[in-house]
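What follows is a single structure, and I will ask about it in a moment.
The complex appears here without one of its protein chains, the remainder shown in place.
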Amino acid sequence: MPTNVLTWMIFLPLVGAIVVLCLPRNAANLIRGTATFFTIPPLIMAVWLYQHFDRATSDMQFVTKIPWIPSFNIQYFIGVDGISITMVLLTALLSFICIIASFGIEKAMKAYFALFLLLDAAMMGVFCALDFFLFFVFWEVMLLPMYFLIGIWGGPRREYAAIKFFLYTMVGSVLMLVAMLALYFYAEPHTFDLLELASRSGSYSTGFQRIAWIGLFIGFAIKIPAFPFHTWLPDAHVEAPTAISVILAGVLLKMGTYGILRINYPILPAATLDFAFYLLIALGTWNIVYGALCAMAQTDFKKLIAYSSISHMGYVMFGMATMTSEGINGAVLQMFNHGTVTAMLFLLVGVIYDRAHHREINGFGGLAGIMPFYTGWTALAFFAAMGLPGLSAFISEVLVLLGGWRSYPALTIVSASAVVLTAGYMLWTMQRIYLGKANEKYVGLPDINGREIFTLVPLGIIVVVLGVYPRPVLDLINASLVHLNQVVAGKAQVALATAGNMVP
Amino acid sequence: MSDPIAVGYLRWIILAPLIGAAINGLLGTRIQKAAGKNAIAAIAIVPVLISFVLALNAFRQLLSLPADHRFLLDSVSRWIHVGHLRVDMAFWVDPLSAVMILVVTGIGGLIHLYSVGYMHEEPSFWRFFAYLNLFMAAMLTLVLGDSLLTLFVGWEGVGLCSYALIGFWYKEWANASAAAKAFLVNRVGDFGFIVGMFALFWGLDQTGQGTLVVREIAQRAHLLDGQLLWGIALPTFITMALFVGATGKSAQIPLYVWLPDAMAGPTPVSALIHAATMVTAGVYMIGRLNFLFSMAPATLHVIATIGVLTAFFAATIGVAQYDIKKVLAYSTVSQLGFMFIAMGVGAYSAGIFHLFTHAFFKACLFLGSGSVIHALHHEQDMRHMGGLRKYMPVTFSTFFVSTLAIAGMPPFAGFFSKDEILWQAFASPHGHWWIWLVGTITAGITAFYMFRQVFMVFFGEYRGAHGGHHDDAHGSHGAHHGHAVHHPHESPGIMTTPLIVLAAGAVLVGFLNVPGGLGGSHRFETWLAPVLEPAHEAPVHEPHGLVKKVEHAAEETLEHAEHDPLEYLLMVISVLVAGGGILLAWLMYVRGKIDPSFFSDAWAGVPYRTIFNKYYVDEIYEAVFVNGALGLSKMLAAFDRVIVDGIVNGVATLTRLVSQADGAFDKYVVDGIVNGVGAVTMWVGARARAVQTGHIYSYLYAIVIGFVVIMFARLL
Amino acid sequence: MSIGLHHFLFVSLLVFLCGLFTVLTRRNAIGVLMGVELILNSANINYIAFSRYGGGGYDGQVFSVFVIMLAAAEAAIGLAIVLGIYRQFETIDVEATDTLRG
Partner (left out) sequence: MEPSALGNVASLAYSLPEIVLGAAVVLLFLLDLVVTRKETLGDVALVTLALVVVLSARLLWGDSAALYNGAVVVDGFALFFKLLLALAAFATVWMSLGSREIQKNGTGEYWAVLLASTLGLLFMASSTNLLMAYLALEFVSLTSYVLSGFMRHSRRASEASLKYLIYGGVASGTMIYGMSWVYGLAGSLDFRAIHTALMSGQGAALPLYVALLLTLAGLGYKVAAFPFHMWAPDVYQGAPIPVTAFLAVGSKAAGFALMIRFFFTAMAQSVGAGVYQLVGGVDWSQLILVLSMVTMTFGNLAAVAQQGNVKRLLAYSSIAHAGYMLMGFAVLNDDGLRAMLFYLTVYYLMNLGAFVVVMLVANSTGREDLAGYRGLAWRGGALPAVAMAIFLFSLTGLPPLAGFVGKFYLFAAVVEKQLYLLAVVGVLNSVVSLVYYARIVRTMFLEQPTGGEGVVAVDWHNGLLLGLLTIGTLVLGVAWGPLIDFAGRSTHFLAY
């Protein structure tokens, strides 16, 4: 297991997908059970990974490297470092949770679970891949199941949302493909090995780096989603079934920022410095504030959460762009935290949608009296999303903003204003849905049930524990990020020196 | 700085109530069903008691140490070690935080006790105590946190609990709104706080010494000197930002608006959170970072000015209120203003002392008002009260004592603390005579409206024949509806006992800091001296060593020994002014010699209406900020929907026009391709398709045209 | 003035253009096919001329023989198809055969 653990984690769900497809159509419980069964081993392996991960090194661990297409120097090369392991853990956890959260799916459930498991495998692959080609393959493979999952099991405008998601992401990924090829041919000898590419980053001319950076960035920015490429997200979220929204917000969005950290940063450091100081930081700030303001105006509960995701992912970009240990650690931590918090939020939206069959914020009222436990969970998630101390997102947001101050005090102030805006829309929503007089229509609505609570509990525990004690994640990521920061900074100390900044 | 004494029990001061909150919060319903409300109460009160005992122990331990070694540290674990940021989960006690934890746990404990009686009919009894305990934990974190970040954890935590408790009766829309308002306004302050925190960290980091640990900041604060941010001296920037945070939490202009609304919460909450503890967090924070504020005289001036203005305006509003709790709320705002005056003139210990005394008498006043409200079944309008003195002797006497204290009548606690502030406002190098003047007038107004309240509530005849129940109404008093007429009655012992204790405090605690002029020894100030250095001659270029502080304190004490005759004069004046206020109230509301309408109708009633409507600040905020933000957000959302979605997807409008002309657009919409690029693509595609007429010769023409184009392209 | 390569080429170009013109303007399927024949013949002229004047040997002549042969085959198939069209459409006007379009 030790050496191949990541391979197992990637391909077990795939095996599961095939197994599910072979099951009889009507055996609902068998299908559910099988699907769940195939997400459990990856989860256990994730825990094992967590325990055995060497926190002291920034090197890749649990590496598997097999030639795939030798003539084109393509390898099956996977491994994890501090940046990816958090995402692997998150993916394993959320996949399991979302399978459970999908038990309510009735329509063509065999296909649903098979596609879901395929999606799971692809996501895992993206985070483990260390060969650019492999990365790209997994990246694209993810699109297909997602398209169907939104398109078949989604809401009323699912077809529109699905194709919009597909097209947007596709635009980004084809540009990534071109940039990937350009990198491949630029490196001597030609290689897709991300580590090799990074180690030769010194030999890439700045002009080339900039073009390649932009090409890659657009691909990633669409996924994050960064303004102005974000408009697919609200549509996709609103239409997607609950579990898919969770995966979308919890894992898929992270791929954008993960990609930037994994590829743009180490391989194109000079361009990264150029762009981080202007483009990335500005987009981050804008995402934070813009997302929050847009969220405030929404009347659809899910759309509001979707826009809040845009805002929260802004923190990740902001943190990465700061080029400080604090900011970049905060960014990765925020990726993890947003994954858990937003997953809770979407699960909670799903709970109420399943009961009331609508998501109009103004169409509820006083649910706290009707569904007290549900309200309690929502409050936890809301407060976590607001970045209240004691809950996980607080630490990452503080780190991100703290990191930002060194070079961008003004933008940090602008971004920090989101603490007010976020509180504004969250509290307002809280009030409109849960507080006040109970809406007659929904008196007698059943409270959150055991299965739903079961999906929320692990997330809730993580949110609270990491809020009080963030070290489990910080220790995982720190070594790799310090190294990354050094790589980027080291490559262009000259540039920084002229800007009058010192890099730790 | 001398090494801290490592201890292991400070964490339990926080953990005890936290555990209580966890038990009640998670298992409360079951416990309440199984073991009754008393079990809930016990689970909530015992931890507070433990905290109090531990706090006392810490205090005792500090006392046993020499003045410059009074410093206990409980380092629990590493917390955030990232980059240059080193924040541990660590709690400390020094003389300042010792005072605070005693206040919080002591008064908090009393209020817990009181709540058992006050809330006994509440079905969500468990929830209330869970919140209350959680609040205690948060507040204690705020006080004990050894770094600004841990302090901030508590800082936000109390905000959250405040939100939960204000909105405790969430079924009333107004309560929910008040809760949200409180949280939001506090968030604005928090925004300032974190900005200040970041600026501070990077200011220090610029010199390679970045830290957020308060005692390290104290040592390194001098490094900030000379740094500029956008042309502003960094210490000034930092302290201004932090002060914004303080105005939010401590309800100062311009962020005081939430506090009066916060009275929507149960009265014990008002007493605990919105009078005695949480709202003083801003003052505490300034005291905590006094060395920084001393480096920024400009900020100090702003603080003093804001403080005095808040004190004055809040007092004037208080004059015209009829809600028994609103009056107290505005008086709290006003008293907090006094504390900020003290901070602003650099007399930190005077501010902290006022905080200390205020906690007693204001808690007592709130609990007294709660007792009244309880007795009158949630009647809060003072016009429906009167003559309660007869029915509720204990409540009356404690309330009266506390009113005397807040009015600044000697020898009650408020006299000593308020007078010290006024004197410092006048005499401190950062002070000014006009601050003293406005402060003294405010003290007079305070005396007036507080006695107006006493007279309206406890004197005269009972005016509330019917049991009104609006504002504070909730399900719990349904049982009383059977009584057509009922008489007010004294509250049970569990409620009056805390009143008595607090009233005793209101009488006595003032003597802890009797100024030298009155034969005292400034014991309180001396106790705080190692921490709070008056900003008189703040040595900006020297490290703030503890030893130095002690020396200073000694000098201070000496200075006060040879007191200025002026001090006596001012003391007399302020007492006279306060007395005047009381007299006026007596004349108006007991003797009826002066009709209140004499004032209310003056100048066509404009001043009165303005005050009555709280200067319309809420309305202005609503119009400008709330609607402004909402409007902006709606605008942006529309922008997002129409423009961004449009542009990114292609020039939507243009293509729509084109496609409409084509008559094909609807079809495309139906087909699900509404996006711009989609439409452009479709349009071009349709044109391309249109070439395919089905006529073979047109295809052949295409070849010929293709040839010609290619040839020309080549020739050109 | 002796007749040289250029004259042949010019004639062949004219024939080519005539063929093209016929193809483009005729509505009658047979007419169009005849235009195609003209184009083929213009090529034949070229091959013969190049074969005669250029250095290509007999290749050109062979080519033109094959072109003539294939033109015949094409004509045969073409006429069969046109006949089919006539059966279906009752006309051999190429403008009428536009059911396949868009």
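To keep things simple, chains are lettered A, B and C as they appear, and every chain counts its residues starting from 1.
Note that in this section contacts are C-beta pairs under 8 Å (C-beta built on N, C-alpha and C of every residue); 3 or more make two chains touch, one makes a residue touch a chain.
This one's a predicted model, so the numbers in the text were calculated from it and none came from an experiment.
A.B. asks: Considering all chains of the complex, which shown ones does the missing chain contact?
C.D. replies: Looking at the entire complex, the absent chain's contacts are A, B, C.
A.B. asks: Looking at the full complex, which residue from A:Gly16, A:Pro42 or A:Gly151 touches the chain that isn't shown here?
C.D. replies: Of all options in A:Gly16, A:Pro42 or A:Gly151, contact with the hidden chain holds for A:Gly151.
A.B. asks: Which of these, A:Pro70, A:Pro156, A:Pro189 or A:Gly450, touches the one chain of the complex that we don't see?
C.D. replies: Of the candidates A:Pro70, A:Pro156, A:Pro189 or A:Gly450, A:Pro70 is in touch with the missing chain.
A.B. asks: When the complex is taken as a whole, what residues of subunit B touch the one chain not shown?
C.D. replies: On the side of subunit B, residues 667, 671-673, 678, 681-682, 684-686, 688-689, 691-692, 694, 696, 699-700, 702-703, 705-707, 710-711, 713-714 touch the unshown chain.
A.B. asks: Which residue numbers on subunit A touch the omitted chain?
C.D. replies: These residues touch the chain not displayed: 68-72, 108, 136-137, 140-141, 143-144, 147-148, 151-152, 158-159, 162-163, 166-167, 170-171, 174-175, 177-178, 181-182, 184-185, 211.
A.B. asks: Could you list which residues of subunit C touch the chain missing from the display?
C.D. replies: Residue positions of subunit C that touch the missing chain: 9, 12, 16, 19-20, 23, 29, 32-33, 35-36, 39-40, 42-43, 46-47, 49-50, 54-57, 59-60, 62-63, 66-67, 70, 73-74, 77-78, 81-82, 84-85, 87-89, 94, 97-102.
In the analysis below, only the chains that are shown with their structure count from here on.
A.B. asks: Taking each chain's centre as the mean position of its Cα atoms, how many Å separate subunit A from subunit B?
C.D. replies: 36
A.B. asks: Just curious, how far off is subunit C from subunit A if you go by their C-alpha centres, in Å?
C.D. replies: Chain centres of subunit A and subunit C, defined by C-alpha means, are spaced 65 Å apart.
A.B. asks: When you check subunit B against every other chain, which residues touch at least two of them?
C.D. replies: Nothing qualifies.
A.B. asks: So which bits of subunit A are touching at least two other chains?
C.D. replies: In subunit A, no residue touches two or more other chains.
A.B. asks: Quick one: in the complex, what on subunit B touches subunit A?
C.D. replies: Against subunit A, the touching part of subunit B is residues 77-85, 89, 149, 152-157, 160, 163, 167, 170-173, 175-177, 179-180, 183-184, 187-188, 190-191, 194-195, 197-199, 201-202, 205, 229-230, 629-630, 632-634, 636-638, 640-641, 644-645, 647-649, 672-675, 677-678.
A.B. asks: Under the stated contact criterion, what part of subunit B meets subunit C in this complex?
C.D. replies: Of all residues in subunit B, those touching subunit C are 689-690, 692-697, 700-701, 704.
A.B. asks: Going by the contact rule set out above, which residues of subunit C touch subunit B in the complex?
C.D. replies: 20, 23-27, 32, 94-95, 97-102
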